[in-house]
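All protein chains but one are shown at their positions in the complex.
Note that the chains take the letters A and B in the order they are written out, and that residue 1 is the start of every chain.
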Amino acid sequence: MTARRTLPEIGRHGALILLLGFLLLPVWVMLKTSFTPYDRLYVWPPEFLPTSLDLGNYARALFGQYRVIEALGNSLIIAGTAAAISTGFGFLGAYGLARFRFTGRTTLLFLVLATQMLSPVVIVIPLYEFMIATGLLDTYLSVILCDTALATPIAIWLLHGFLLGIPRELEEAAMVDGCSRLKSLWHIILPVVRPGLAMTAIYTFVHAWSDLIFPLVMLTDDGKWPVTLALTRFVGENVIRWDYLMAAGVVTTLPAAVLFALVQKHFTRGLVAGAVKG
Amino acid sequence: MVALAPATAPRRAARARLWSPDKAPWPYLALPLLLIAALLGLPVLRIFWQSVHHVVLTAPWEGNDFVGAENFLALVQEPAFLRTLQLTVVWTACSVGAKLLIGLGGALLLQRPFPGRKVYLTLLLLPWVTPAVIAAVSWRWVMDGQSGWINAVLLVTGAIREPISFLGQETTAFIATVVVDAWLGIPFMVMTLMAGLQRIPDDIIEAARIDGARPVQIFRRITLPLLRPVLMTCVLLSTVWTFNSFQVIWPLTKGGPAGATATLPIQIYETAFGSFDFGTSSAMAVVVFAILMAVSLLYWRVLKGGEE
Partner (left out) sequence: MNLRSKRLGPGLCVLLMAAGLAAPAVAETTEIRFFIPGASEERNQKLLSEIVAGFEAKNPDISVKVEGVGWDEAFQKLSTDFIAGRAADVAYIGTRNVAEFSMMGAIQPVDGLVDAATLGRIPEPLRVAAQFGGKQMAVPMAFSTQALYYRTDLIPTPPKTWDELVSTAKAVMEKNPGMYGYATSAAAHVTLVSQFLNFVYQNGGEAFDASGETKINSPEAAAALQFYVDLFQKDKVVPNPLELNREQHPPLFAQGKIAMMVSGPWGRSIMGLDPDNKTAPYAVAPLPCGKECKGELVSDSLAISAKSEHPEAAGKFVAYLLQPDIHAKWDSTSGLVPLLAEEEQLDTFKTPFWQTFIAMKADGFAEPSPRAWQPFEKILVEAVQSAILGKVTPQEALDTAAEKIRKARIEPRA
């Protein structure tokens, strides 16, 4: 029994390690460089491992004038809020589109998708003028709104796909029993679509987290700069402080990684069998 | 008064039905649609408006006359534009294809709990949260034509005698940008497909296995069809995003060498913020929009067809 199982197991681990190797290569570059002082950056042959675990770069990058810690806080506020609103709105929108038949439903669905098809390059300026006109310029809200407006359609599409796979019978059974739709939504659908919600929350969070163009344009007060903008501080006219940049990069990736570790369990738990059939 | 009552009652009832969370979609749709319309409505209209007007910011004396289809005709008549279009389609297909295959593979490998799975999953998502600035730069360090890590390994082991300039040759630059773009998008694919796979009830698969079906058969007959809605959504979204991908190519090659990686988003950017010709860049954006719309409708048709 065990012999027959270990071979596929080794195969699985092997394949996953190969995949991870590919995915983590640049992350490794970032990690290694973050421990490298500037004068050892350009040695040949390149060093694949840091020669010492010197935290100098981290100290300068985080606490010096680059203020990366502050930027991290800003990013969390912006991305967190955008993710929460997008996921919530996305779920509502997806539910409305998945569960009801009405004329113009498909058109609406495609209009929602259409928002993704316009290059951000051309959208920036009108949105900038909108924020100026509403007096929202240089506020967290301006960036949150932009990120949410672009992420909600995706949330709707993602969750729409998930909801389509969940049979109507699920909440309709409950409604027959006297439950209002809202209640059945909360108690029955929500738990079942949890992997989809987790997925959507992660997606919208990352989407807002990695956004550079909207904060660049909307936020002049650099006390509000999220991490994507803060990283540009390390790029000089000719000289780029790779050592500090990579240290800042490592610190930037950590919170998101931690977040995933936490949210993971929601998104890997499976359907409760039996509720689907019959 | 008496005459009015019977007339208003059905109207009020109709209105009540329109907003009933039990029966109507609008209570759910109102908020999200409002947000999207409020923020994106104006920009979208503006883009369409600009595409049919002459808008060159560095020549304000030329005015903003209505030019109808002129911007579009000018594009279509330029062989360079059609080449860019073709390049973008091929580039997108390669990247989405790579993401799909590797993503699906990864999702299948990770769908069942096994020791170490949590570690794999957390690590898997790191490319996604690596800031684009750093990702592009790190890949450069790996692929650098003189002192990159790949070249270092190949040279030191004696596999090659001269370093390979990946970003300095047309074909390898194309492949390199596809690789980096795919790298960025694989985590999303894996995650979404995994979530989709989660919904496939275990008992169906168990039953099939007990009946003697081989894994490949189970995959083709059961998993794939049940995964279809999520799969199609995933591929569709990925296609739309990849087509508009700018953040990967720009830091690596800026569209070079000699236009080998100059996709439409690059051209749109250069037209807008280089030539400040917003009429033409908006027209390009509308062309992109039209293509993606057509592709989406095609996918939708296939998806619907599959459901039958």
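Simple rule for what comes next: a contact is a pair of C-beta atoms (placed from the backbone, for glycine too) under 8 Å apart; a residue touches a chain by one contact, two chains touch by 3 or more.
All figures in this text were calculated on a predicted structure; none of them were measured in a lab.
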Identified contact with the non-displayed chain, of B:68, B:113, B:168 or B:225: B:168
Residue, one of A:84, A:111 or A:125, that touches the chain absent here: A:125
Residue among A:41, A:69, A:111 or A:136 touching the omitted chain: A:41
Contacts of chain B with the absent chain, listed as residue ranges: 57-60, 144-147, 163, 165-170, 173, 253-259, 270, 273-276
Residues in chain A touching the chain absent from view: 38-39, 41-44, 64-66, 124-125, 128-129, 132, 137, 212-213, 216-217, 220, 222, 229, 231-239
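Throughout what follows, only the chains that are shown with their structure count from here on.
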Cα-centroid distance, chain A relative to chain B, in whole angstrom: 15
Complex contact set, residues of chain B against chain A: 21-29, 31-33, 35-36, 38-40, 42-44, 46-47, 102, 105-106, 109-110, 113-114, 116-118, 120-135, 137-139, 141-142, 147-149, 152, 155-156, 183, 186-188, 191-192, 194-196, 198-199, 201-203, 226, 229-230, 232-234, 236-237, 240-241, 244, 246-247, 265, 268-269, 272-273, 278, 281-282, 285, 288-289, 292-293, 296-297, 300
Chain B partner contacts - residues on chain A that touch it in the complex: 9, 12-13, 15-16, 19-20, 22-27, 29-30, 33, 42, 44-46, 48, 89-90, 92-93, 95-97, 99-100, 102, 105-106, 108, 110, 112-123, 126-127, 130, 145-146, 148-150, 152-154, 156-158, 160-162, 164-166, 175, 180-182, 195-196, 198-199, 202-203, 206, 209-210, 212, 227-228, 231-232, 235, 242, 245-246, 249, 252-253, 256-257, 260-261, 264, 267-271, 273, 276-277
